[in-house]
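Questions regarding the structure given below will be posed in turn.
Of the protein chains in this complex, one is absent; all others appear in place.
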Amino acid sequence: MAATQNNAADSLRLEKITKVFPSHSGEGEVKAVDAVNLTIQPGEFLTLLGPSGCGKTTTLRLIAGFEMPTAGRILLDGKDITDQPPNKRDMAMVFQSYALFPHMSVFENIAYGLHLRRLSRSEIKSKVDETLGQMGLKGLGDRRPNELSGGQQQRVALARSLVMEPRVLLFDEPLSNLDAKLRIQMRSEIHRLQRRLRITSVYVTHDQIEAMALSDRIVVMNKGQIEQMGTPSEIYHTPATRFVADFIGRANFVDATVIEQAGSRLVVEVLSRRYTVPVRFDYSPGMPIVAMLRSESLTLCADESLPQVVVEQAMFLGSEVEYIVNIGGHNIVVVEQDPRGKSPIAEGQRIGIDFAAEAIHLLPA
Amino acid sequence: MLTQRRFGAGFRRILQDPVLAISLLLVVLFIFIAIVLPILAMIGVSLSEEGRALFGHYLGERAYQDIIVNTLTMGLSVATVGTVIGFLFAYVQVKVKAPFKRFMHLIALVPIISPPFAVATAIILLFGRNGMISKGIFGVRYDIYGLTGLTLALSLSLFTIAYLNFKGMLQALDPSLEEAATNLGASKWHIFRTVTVPMLLPGFAASFLLLFVEAIADLGNPLVLGGNYEVLATRVYISIIGLHDNVAAAVFSVILLVPSLTVFIIQRYWVGRTSVVSVTGKPAGTPQQITHPVVRWGLTGLVLGICALIISIYAVMFVGSVTRVFGVNNTFTLEHFDFVINGYGSDAMVDTTTFAIIATPLAGVLGMLIAFLIVRKAFAGRNIIDFGTMLGIAVPGTIIGIGYLLVFNNPITLTLPFVGDNVPAITLIPKLTGGRAVLGGALAIVIVYVIRSVPAALRSGAALLSQIDPAIEEASISLGANNAVTFRKITLPLIRPAFLAGLIYAFARSMTTISAIVFLTTPQTRIMTQQILNETEQGRYGNAFAYCVILIAIVLVAIGILYLTVGSTTGAERSLEGGA
Partner (left out) sequence: MKRFGLFFVVALLLLTLIPASAQEDSLTVLCTPQEDWCVAMTQAFQEKTGIETSYVRLSSGEALARIRATADNPEFSVWWGGPADAYIAAANDGLFESYESPNAELLDPRYVGADNMWYGVYVGATGFCSNVQVLEELGVDVPTSWQDLLNPALKGNVAMAHPATSGTAFTAFWTVITLEADKLEAEEAGTGYNEDGTPTQAAIDNAFAYFAELNNNILQYTRSGLASGPMAGRGEIAVSVIFSHDCVKLQVEGFEGVLVTSFPEEGTGYENGGVAIITGGPEPEAARMFLDFTLSAEGQATALQVNAFQIPTNPEAPISDLAVDLSSLTLIDYNFPAAGALRTELVERFDTEIAPAPTD
């Protein structure tokens, strides 16, 4: 413990944080966050990712101080801030609904926190103007929030937090109210800003693409617990659990039979062909396992020596074609990228399926 | 350990913020001392040995059973008629293509500012034995005293509650439902029967129950119009004013409290939760209006007829205030105004208005504060605070008055133990009621004004607050504001419409309330409604009308001032409507 206290470089640290709510029926309780340990490095962009109800938003609100943990503690620079009220924490939050103050102008919205810090009028003016410029909101200072477009409102919300230069920036699904095109645009804008300013950020989303695009590290949560923590690439290519694999990207799970164990590798039979594959979890003999195959790692080609599948459905999606094929009663999704010049395989056709050994990722069943 | 922290978490958070903790403590203390304690004291007295004997006596005797039956019959009849009138006004307003809608709407709002007794007295002059309409036009010596008169007077005074309720519901009713029914080939009447009415059933139940509670609590109308039709509220009043029998009054009060509170609880916690109307905020299309000539003109005519009735009642009041004896000697005179202004009337005007001016902002801010605490701060016991506050209006005014007499007629002191007899006891609460009360009883009256007005402010505040995204307040906190600053700079401006409504209601209610303060006035404090009661009881209607006219003028001026000051829009309400 003494080590953590001195380790200022930790930035933000959650120790066995637990949050229990009374259930809606009144009887019993719901564990929204269950003994979560988490360390966020200074300047890091960390995303809490998971389906709704997984506890990611509660975790964020615990960090912000809007909720009080039932157990555990939160440290900022080694200092225990568990009992500190949210307004005393050097953090700023960007809300899903933007939460702009409707009765204030854009300028007043952004200046709000600076006023509370008792900055001089001229200081506030210069800081707000600078932020307005930075966020591409020049000239909109006198507008009311309801006179702005959704994207502009989102920028104001972001500006309002950024102008505070907080130690930690918290994002609660800030892009989910925007239409698809705007979302992508704002995503890259947040990415650019964060990389430039290097403000420690915790970002909550259920959108895996957004998470991968923005994050230094992703924490996948499920049922109040952390399923896996890692860089986007680790999470994508070597998911630790079937849940993570399923939640991120398009994954097919195929039965795998262990033939023999060779050190940290296993010889497995997948779709009646043998492969030697590294195993990344504690394997003990006799344990049932599955092979995860990403849809884009699979190819279909007319080769009789390959395992044969029947094309059930073919959907042309522009940049790719998605096939649902059937083998031995199982459905597998196969994605063919950049389908230019090829005519899609007809539904009902028998065809061979192929993939490299590297495409196989073994998981406990 | 785990559970302990969970329960403690909400409070721990509140305790971290001293302003929040202190305001919560003050709110709880205020509710307990000003609302709960008097009611408990009254119940306590009724359960004394003497009181228990009286219960047996009153419940066992035919004459008193009749009083109870009278009270309930009156409640049911007013609730039925008032709900129907309210629905009629709302239906014509929203669903029928009718002329003069703005006018009908204004007329429906008029009863909010009507002083007590004005309607009852005017009804006697219009429909009584020698009434202008009953006798003058139809030539019948109609006996308006009793249930008929009470139903008429109370329905016309209370239907506004039902009207506003139904109007809101009908406007929120998704027109696509009715459109869907029309698509399926249903006739207008069929839609009304099978779609509109069932959707509004909770509204009917809520209006009915609310009117029932208000009706059985009313004191002014039965005093004037009751005849020999006695009800519990007047019994309570006579027991105190006429006989000074606190125990009998407490026993009658408890007998009255049982139906009031039962119905209130049913309304609030059962009917209040089964609303089927989905307020989406974005009605999908404009409601279709009824153009069928028979329905259209039939309903419109009916509503206009009731409007004419209400107008004639107020006309009687205005004309009556400047005629010698209205209906008997119609000479123009200003003697009633002269009497009011040069008698105790001017004292009463100044006192009443001053008290109302003090009580109004207190009630408004307190209502918003409690709404904020209840809606926004998760802590154990907030439902109790909500209920305790609502008791202020759920309990009939006479009962509040008696409770105050019982609790505050002597100073509440604390004698410190172990310090000997020579140290005087510490006065916690000074004597608030009766002769030689602190500030001549003004404090008690102001407090009663506040507790009678807070519930409405709380409800409108809570309703608006729950429509406002809590993230807006969290954003403020996240930016470094504490709860107090957030409440002042963010919450209060956002719930300004509710705040304004709360203030207007508080002022109008304070100026027109009688039942709760009738036992609290002292020689030093003169209250206009009390003076109106005196004049009415002695049959000097001219003086009473003059008081009423002045009272209405004061309320209208105050509403105007409130609109100009508080109502000056900062765009908050527009922004909310615009959906930022």
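Order of writing sets the labels: A and B. Residues in every chain begin at 1.
Basically, a residue touches a chain if its C-beta (ideal position, glycine included) is under 8 Å from a C-beta of that chain, and two chains touch if they have at least 3 such contacts.
Here the structure is a predicted model, which means the values were calculated and not measured.
**Q** Could you tell me which displayed chains border the chain that was left out of the figure?
**A** B
**Q** If I consider the whole complex, including the chain that's not displayed, which of B:97, B:141 or B:193 touches that chain?
**A** B:141
**Q** Looking at B:292, B:324 or B:377, which residue reaches the missing chain?
**A** Hidden-chain contact among the options goes to B:324.
**Q** From the list B:38, B:75, B:111 or B:226, which touches the chain that is not on show?
**A** Result: among the candidates, B:226 touches the missing chain.
**Q** If you put the missing chain back, which residues of chain B would it touch?
**A** Contact residues on chain B toward the absent chain are 63-64, 66-67, 124-125, 128-130, 135, 141, 143, 145, 223, 226-228, 230, 238, 241-246, 324-325, 327-329, 339, 343-344, 434-436, 522-524, 534-535, 537-541.
Please note the rule applied: only the chains that are shown with their structure count from here on.
**Q** Determine the centre-to-centre distance between chain A and chain B, using the mean Cα coordinates as centres, and give it in whole Å.
**A** 53
**Q** Under the stated contact criterion, what part of chain A meets chain B in this complex?
**A** Residues of chain A touching chain B: 18, 20, 22, 29, 64, 66-71, 83, 85-87, 91-93, 95-103, 112-113, 116-117, 144-146, 153, 157, 160-161, 164, 170.
**Q** Give the list of chain B residues in touch with chain A in this complex.
**A** Chain B residues touching chain A: 1-3, 5-6, 9-10, 12-13, 16-17, 469, 471-472, 474-482, 485, 489-490, 493-494, 570-572, 574-576, 578-580.
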